[in-house]
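One chain of protein is taken out of this complex; the other chains stay put.
Up next, chain A:
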Amino acid sequence: MIQVRFFAALRERSGKECLEMALPDGVATVAELIGWLEQSDQTLAAAFAATPCRMVAVNEMLASEEASLEDGDVVALFPPVTGG
């Protein structure tokens, strides 16, 4: 199983905070996971389209969409950060 977490505008637009799912067949990277989610859920596809600029964390470490995934990973997707 993997966990996919959404924050800020992406959480509000998708209406989801966290998904728990088996790592889908053929999905080996964050980019492929996003593609898979877009195919499987229209609301998520719309939320990603409305948030084209995104940041990624894998297991609480900043990563790129090219980062590889394995079972047990926690993936977080969010818009560019605005703290400080």
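Basically, contacts are C-beta pairs under 8 Å (C-beta built on N, C-alpha and C of every residue); 3 or more make two chains touch, one makes a residue touch a chain; residues count from 1.
Just so we're on the same page, contacts and distances are computed from a predicted model.
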- prompt: Can you pick, from "(2Fe-2S)-binding protein", "Branched-chain amino acid ABC transporter permease", "Proteasome subunit alpha" or "Molybdopterin synthase catalytic subunit", the UniProt name of the chain not shown?
  reply: "Molybdopterin synthase catalytic subunit"
Query: What residues on chain A make contact with the chain left out of this view?
result: 5, 7-9, 53, 55, 57, 60-63, 76, 78-84
